[in-house]
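Every protein chain but one is kept in place in this view of the complex.
Going in written order, the chains are labelled A and B, and every chain counts its residues from 1.
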Amino acid sequence: MSSSNYYDVTTWPVGNPADDVGEVINSMIADIKGRQTVTDANDGGKPGAVIYIPPGDYRLRTQVVIDISFLKIQGSGHGFTSSSIRFNVSEDEWPDLHELWPGGSRILVDIPLKVDEDESKGAAFYVERSGHPRISSVEFSNFCIDGLHFNPDGSGMHPENTYVNGKTGIYVASSNDSLRVTGMGFVYLENGLTVYNADALSVHDNFVAECGSCIELRGWGQASKITDNFIGAGFRGHSIYAENYGGLLITANNVFPRGASSVRLDGVTRSSVTNNRLHSFYPGMLILGAGSSENLVATNHFLRDREPWTPFLGIDNGLDDLNGLLCVNGSNNSVIGNHFSQIIDSQSIRPPGATPVVIRLIAGAGNFVSNNHVVALDANPKSSDSCFSAQVDALLTTEASAGLSVTTVLVDSESSGNTILDSGSDAQVLADRAANALRLTPTVGS
Amino acid sequence: MSSSNYYDVTTWPVGNPADDVGEVINSMIADIKGRQTVTDANDGGKPGAVIYIPPGDYRLRTQVVIDISFLKIQGSGHGFTSSSIRFNVSEDEWPDLHELWPGGSRILVDIPLKVDEDESKGAAFYVERSGHPRISSVEFSNFCIDGLHFNPDGSGMHPENTYVNGKTGIYVASSNDSLRVTGMGFVYLENGLTVYNADALSVHDNFVAECGSCIELRGWGQASKITDNFIGAGFRGHSIYAENYGGLLITANNVFPRGASSVRLDGVTRSSVTNNRLHSFYPGMLILGAGSSENLVATNHFLRDREPWTPFLGIDNGLDDLNGLLCVNGSNNSVIGNHFSQIIDSQSIRPPGATPVVIRLIAGAGNFVSNNHVVALDANPKSSDSCFSAQVDALLTTEASAGLSVTTVLVDSESSGNTILDSGSDAQVLADRAANALRLTPTVGS
Partner (left out) sequence: MSSSNYYDVTTWPVGNPADDVGEVINSMIADIKGRQTVTDANDGGKPGAVIYIPPGDYRLRTQVVIDISFLKIQGSGHGFTSSSIRFNVSEDEWPDLHELWPGGSRILVDIPLKVDEDESKGAAFYVERSGHPRISSVEFSNFCIDGLHFNPDGSGMHPENTYVNGKTGIYVASSNDSLRVTGMGFVYLENGLTVYNADALSVHDNFVAECGSCIELRGWGQASKITDNFIGAGFRGHSIYAENYGGLLITANNVFPRGASSVRLDGVTRSSVTNNRLHSFYPGMLILGAGSSENLVATNHFLRDREPWTPFLGIDNGLDDLNGLLCVNGSNNSVIGNHFSQIIDSQSIRPPGATPVVIRLIAGAGNFVSNNHVVALDANPKSSDSCFSAQVDALLTTEASAGLSVTTVLVDSESSGNTILDSGSDAQVLADRAANALRLTPTVGS
């Protein structure tokens, strides 16, 4: 009976999982669908199935298309390792490396892409179903989706550092409910996880790094959570992006640098970004854009410092230091109890001589910015060919640095009626005192 | 040897798992017990077992009784889909639906219930053991418990919308230690998970929704956590309830509407409700009742708006708008850094013409209410037959709304010695200034 709802890609009679696991999984899905019948008379459902991917290398030449609810695809190893570091090691040293590639239950995404094809065609796993109900309870767990290589982008940059290859790990195109992505590894994909129109989506405890963009919630959606993940995008993309969302909970994530933004929310309302550790090499770390309103940004740790790793020196997201680490274009948001460390070389500030901004309210009204602590230091970390030691050295360097003057809160004239409490001294808060309510942080001797 | 500690319900020789998986699992438990012997001479234990439920439909006619430690029951799919939406679709449309029921590794709870029987008799999984030590390390993971239908409640309401059927998913009756409930789905049960007298209970990353009450910790207990779950109760019940508890950590949950309370704590001390996203259609969202003291309520996002979905229009929990979204009957609690959005139609306020209350201190002393941000808007969202689009539309509507006067903090005369900081303006905080310490939020121009 239902034991036939357990599938193993290595024992299925159709296809060769080493050569094209996509063909194998699509064949399994067809089998599941062929066996499903609606039998409401006895409360019988279409319970779906589990597809198991044991540890191993599985090339995927054919996109997996999922149009059934209750399908779980599960491996035994998220398999992340840094391909970025490996590709920036001299090829002379490759023979001495223990291993060259990610591992675990590893999907090698090798879909042939045509020019100007829709990006969804480059997805390893494509989820879509029209009609009702929305596709539900598709689960991805504990395997690795590896995009293998990045491509030249015309800039002359090392091709493996461009974050461009047209590949997506998982792409959900239609309205969906109660999907889960848990314990996964995503690496070297232009887009890790892209989900349209989600309800009650859980993205929990994954490792999504060295991808152009990591997690994008597009279209619109509600009541979802992105929790307890390691995430780190490339310089063109976002570690977390959402648009037109309500009730999204982004918490307990550890977001690595290099993304153009750690978190960018456009038109997002009544959502939370709390309790995350965010690290970035550029301004614009957290953007509440396009009228994002009534959101809570609380007890996050923001660290912005300079890129210390040689291969990416000079790369940035194009924003200057007046943009702020946290930028708000919206109303009635709460920014409470965050720590900001702005650790940069005063000689590299842009525009030269400017006073960098930490929190910037660009437009909107009624935001509440309270009890945020800003630490700003003038530091000039050494760069290094070793990614790990360069980053750790930079992170641990705190003592030798001199203070740096910053504007902790800048309120533009298009934003008014805000309340700014204990988030900077008189000199650090630039706001129209007739249009906003302020209480300045007391200073020693004042 | 120990490979015999792995059981699969589809391959066991006793019973028919499709017809009564309860009989099958009870037979397995008897087998486990029959093979266990205490052999302390060589440090040998009674290591328990794992029972695997592959994806499939499994009717349960016989209650599973668990009285051994270290039993793990595990599926491959939490299987949630909205039965509530389906039952409120016209039956004419059912033949066009892709599926009618939840799925995954799905238990269909079909226990015959007698009138006036104790509610524990309606539990699919019943955990109890007397004597010492307390039953330990029972684990439930990644399967679905489906109560199938709700019953008429005499009100004339559509029977499938009553949240009444006498069924419980998991009921733990005796003192217990280190239980885990992870990755599960609970749907259409009058009670999802009910646990008495727990120590170090972990309820993590589950989907408990469309249940009368979702998670109830009863009796007394300590040092537990309810984290990273999706939870949404019916209008009669609580999404999270605990009584006489110490050291409970409720964090990172995304709580959907319709519960009479999102979180209700009675006699709970030294516990935390932090960093959750709470959404409700009624006042009384978070209740610290019955002398709950020394708790921390911090950096939560509270959204209270109006029911937008046609089938439940006019239903509420009976509380008027003077009750507050957060109600405190207890002492020495901390309420810090929360965001409150109160988005209601001013014409629907009860009692008519009243000024709604957001935080209410009913009785007790020494509470610390600090740096909470209240947004109140007068909005009249359109209702809709479509649950998802109605909710998303309501969530994303922020711009067009007018401001609404509210009392951000009301301190009753039975509560005194409280400290209220930066949680409302002079007009918004109603408290005896001789009996409480206040600092009012500065306003523009003041």
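Basically, contacts are C-beta pairs under 8 Å (C-beta built on N, C-alpha and C of every residue); 3 or more make two chains touch, one makes a residue touch a chain.
Here the structure is a predicted model, which means the values were calculated and not measured.
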Touching residue (missing chain; options B:Ala252, B:Leu303, B:Ile343 or B:Val392): B:Ala252
Contact with the hidden chain (one of B:Ser27, B:Ser120, B:Asn151 or B:Ser334): B:Ser334
Identified contact with the non-displayed chain, of B:Gln222, B:Ser346, B:Ser389 or B:Thr443: B:Gln222
For subunit A, the residues touching the chain missing from this view: 8, 10-11, 17-18, 54-59, 76-82, 85-86, 89, 93-94, 96-106, 108, 110, 148, 183, 185, 205, 207, 209, 228, 230, 252, 254, 256, 275-277, 279, 298-299, 301, 303, 336-339, 341, 371, 373, 375, 388, 391-392, 394-396, 398-399, 422, 441-446
Touch residues of subunit B, complete complex, unshown partner: 1-3, 5-6, 38, 40, 43-50, 69-70, 72, 74, 129, 131-137, 139, 175, 177-178, 180, 182, 199-200, 202, 204, 220-225, 227-228, 244, 246-249, 251-252, 267, 269-272, 274-275, 291, 293-296, 298-299, 331-332, 334, 336-337, 366, 368, 370-371, 416-417, 419, 421, 434-439
